[in-house]
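Attaching a single structure in structure tokens format; questions to follow.
As you look at this complex, bear in mind that one protein chain is not there, while each of the others sits in place.
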Amino acid sequence: EAKRLKFATTTSVANSGILSPLLFEFKKKHKTPVHAIITGTGKALEMGKHGDVDLILTHAPELEHIFIKKKYGINKKKIMFNYFLIAGPLSYKPFLKNENVLGVLEKIAKRKLKWISRGDNSGTHIKEMELWKIARLNPRGKWYLSSGLGMGRSLIMAEEKNAFILTDRGTYLSFLHRNKISLRIIFGQKDPNLLNEYSLIQINPKKHKYILHEEAVKFSDFLVSNAAQCIIKNFKVKQVALFNPASTCISK
Amino acid sequence: MGFLSDGIIDALSLIINFDQMVLRAANTTIQVGVIATVVASLIGIPIGFFLAVFSFKGKKILVVLTQTLLGLPTVVIGLIVYGFLSRRGPLGFTDLLFTPTAIVIGLVILAIPIVVVFSYTTIKTVDLRVRETAFSLGSSELKAAWTVIREIRYEILAVILAAFSRVSSEIGIALMLGGNIKGFTRTLTTAIALESTKGEFAFGIALSIILLSIILIANLLSFIFRKL
Amino acid sequence: MGFLSDGIIDALSLIINFDQMVLRAANTTIQVGVIATVVASLIGIPIGFFLAVFSFKGKKILVVLTQTLLGLPTVVIGLIVYGFLSRRGPLGFTDLLFTPTAIVIGLVILAIPIVVVFSYTTIKTVDLRVRETAFSLGSSELKAAWTVIREIRYEILAVILAAFSRVSSEIGIALMLGGNIKGFTRTLTTAIALESTKGEFAFGIALSIILLSIILIANLLSFIFRKL
Amino acid sequence: MSFVFNNVRVDFDGLTALNIHDLKIPKSKTTWIIGSNGSGKTTFLKVLAGLIIPTAGTLTYNLKELITRKNYKEYRQKTTMLSQEPYLFRGTVLKNVMYGLQNQKFTKKESKLRAMKSLEHTGVAYLAKRDSKHLSVGEKKRVALARCVAIDCETFLLDEPLSGLDEKSVSQIANLISKLSQLKKTLIISSHGIEKFRDKQDLCIQLKSGEIENSCKEINQSIE
Partner (left out) sequence: MSFVFNNVRVDFDGLTALNIHDLKIPKSKTTWIIGSNGSGKTTFLKVLAGLIIPTAGTLTYNLKELITRKNYKEYRQKTTMLSQEPYLFRGTVLKNVMYGLQNQKFTKKESKLRAMKSLEHTGVAYLAKRDSKHLSVGEKKRVALARCVAIDCETFLLDEPLSGLDEKSVSQIANLISKLSQLKKTLIISSHGIEKFRDKQDLCIQLKSGEIENSCKEINQSIE
């Protein structure tokens, strides 16, 4: 069997649909087939540690930092970003209106409004924990449910339970557009605290002899290339852009 | 590889330290599994008996369909029951979604085809003379059925145990209908799934050792029951 | 609720339009499922026969352990095999991780306890006279074993079909060891799982209708085989 | 009249195993069913036991119509049959003999006493505590016979109660049969040839290919 490049990525990236146009473009110029392994952030990092994939595309800066510090990964490249948002029942929107995401969280915690936390060490979950910490809140009690589910299923749980939730924009919009949920954006501003960055990390070839280093470099270079960045910029679901390219796309 | 041995050590330390989360998850697993198995057996064994013993029109089709239902993925059962229990669904008013009861409902649906198919095959192998003998000694239809079941009680017990194993090791239903809510609907299997998505493989293995111990104990208890 | 009827419509349109993704996933499901079932049967039925027919020290323990293995969650099998096939694992050099072969390995491990336990229970119900008669008519040990299996061939077939159903409806192993790579290791069940995380319940139901149709066809084929 | 046959026919996919136009079997008498292998003796008895429902015809029991699809289940509980190849249930011999008694009005204690008495009648009381699955063929037959005659009922159907028994047991069972007939039980017994100990007042029916070939008297004459 021919060599194949494997990269592990999270469900939210896969479910957004961005992979298809990117891989299609890559295929035009490169022979090596690319296999996207779809899994959770934690698992993706674990696969990287074991050297079972050549690259990982994740959105957990802190974990990625440790990953590189421990020399499991090299050559981290920011690929794209967007902002997390807080979704919840529409009726609370006026009450929770605030300029700052921390203010919103404070009100939710004070009133003990139902909150769904993913509780799965995913990028989103880590971001949520970070936010509570910055807001100096310690969410605990019956109102705070730790679902242990993926983003999509957690959104559905929030819908069923009329609860609030921190979610990535792509998954939220895709569920909203397909009428799976009626939760509205409670806080959706470009608050730097809500930044959601996707980065590509190559697995350190010195740790594992089987890593396809050359091909990985090519793929990594491709994703930050103008062509790929433009695909990211122009990728839209129902006329709404889901991701911002990390570097600028210069249209020809 | 190392996570296999790590898992065993983790499992031991969890058990020894009576880890709260693990205890609650194990408790939920056992409760939900036992109730679902009992309900499915009470429904499934009579159906299996009926299919095995009586002949009627459309019986073959019924058997084939039940056998096919063995292939219903747990996620799909989860989806279907979700459709009923969801707030938008016809049983939304019950507010059962994301409760242990919802898991039980799904598990019963999972277990019924298993119990029906295997009790059917088992009862079919019973000597036809058992029922004839029962009748010729003055038994009613019901007593004769009971006599047949008694003749293969160990095999039926094996079927029930298999259903229990299946039910307590599945993930899709518990995840979809229970919601994996910590301390409430988190079972050992959904905890395992969660740990595995977190990349905490050793901890996942540890939890599954605890799960297997529960199933092992159920099997051993059945052995004691046989001795009685 | 609407997603049930939507699912049926979706399924029909997918089948009629020969959707590429679905066809490939169905193809992978069938290939992987059939190979795993055949391998597991070839290994499991002789073991089941051995356990049912011969008595030896430690047999009961072996039976209980195999029964317990019925409760091994698929995620765990996935994790364990992953540990072996991972680059760091002892079989890392084979580069089998994230291939259909890796899925087959996991599925075989899932199916063997099923085949062993149920062929064991089934073979145990066979009249002892079958083997005695075979011997007293000059059969070798092997021919006698074959004779026993032939006497309950339909029940054994039911066990094999059950194993096939189980194997082709599981998710954890295919996800963990296959990696759910589109067009390569994506099976119908991993596709269903993915659709369900997207909230695309109707599409998930559609895929599972296709999966159930495959299992139904396998069951019907077995009926034709019985007629032969 | 105990049983009245009216054009009773039993077909097994194409093969007519029994075809009896007109027959009356009297109450409180012993009737022997004889005939060669495959002549329909077992089928005959199973019809009377309610275990086979005739393909056509009617059968009346004590002047009530009986073997219709509706009420044969009810009737089936009233006769007792010894099968030609008896099946013993799992458990001890004693438990087997008590089985039928516990379907009746007897308490557990009474059942036990009655069962032990019955086992004595067939000469196998010493087997009472043995596991029913580990008996010799003749022992099994005698246990099954004990299980059958232990029951308090009007009609006993015995399918070859004597085959496979040793000489001593044969005369023991013969005694038992005449004792039952003295108690005015209706006995219908299948057998090969004409057993020597058959009573002269007994009736007999000879079957051939499912049909009645000889009625009782002719055969009785042929003995003398």
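Order of writing sets the labels: A, B, C and D. Residues in every chain begin at 1.
Assume contacts are C-beta pairs under 8 Å (C-beta built on N, C-alpha and C of every residue); 3 or more make two chains touch, one makes a residue touch a chain.
Note that this is a predicted model, so its numbers are computed, not measured.
A.B. asks: The complex has one chain that is not drawn here; which of the drawn chains does it touch?
C.D. replies: Among the chains that are shown, those touched by the missing chain are C, D.
A.B. asks: Given that one chain is not shown, which residue among D:Lys95, D:Arg114 or D:Arg142 touches it?
C.D. replies: Counting the whole complex, the residue in contact with the absent chain is D:Arg142.
A.B. asks: Can you tell me which of D:Asn6, D:Gln84 or D:Gln104 touches the chain that was removed from the display?
C.D. replies: D:Gln84
A.B. asks: Which residue among D:Lys105, D:Lys168 or D:Lys200 touches the omitted chain?
C.D. replies: In the complete complex, the chain left out is touched by residue D:Lys168.
A.B. asks: Going by the touch rule given at the top, which residues of chain D touch the chain that is not shown?
C.D. replies: Answer for chain D: residues 12, 35-39, 41-42, 84-85, 134-139, 142, 160, 163-169, 192-193 touch the chain left out.
A.B. asks: Since one chain isn't shown, list which residues of chain C touch it in the complete complex.
C.D. replies: For chain C, the residues touching the absent chain are 127, 129-130, 132-133, 135-141, 143, 147, 150-151.
Criterion: only the chains that are shown with their structure count from here on.
A.B. asks: Between chain B and chain C, tell me the centre distance in angstrom, where each centre is the average of that chain's C-alpha atoms.
C.D. replies: 18
A.B. asks: Distance from the CA centroid of chain C to that of chain D, rounded to the nearest Å?
C.D. replies: The separation of the two C-alpha centroids amounts to 50 Å.
A.B. asks: I'd like the Å distance between the centres of chain B and chain D, where a centre is the mean of that chain's Cα atoms.
C.D. replies: Each chain reduced to its C-alpha mean, chain B and chain D end up 45 Å apart.
A.B. asks: Please output the residue numbers of chain D that touch at least 2 other chains, ranges allowed.
C.D. replies: Not one residue in chain D touches at least two other chains.
A.B. asks: If I count partner chains per residue in chain C, which residues reach a count of at least 2?
C.D. replies: 86, 88-89, 196
A.B. asks: Every touching chain pair, please?
C.D. replies: Per the contact definition above, the touching pairs are A-B, A-C, B-C, B-D.
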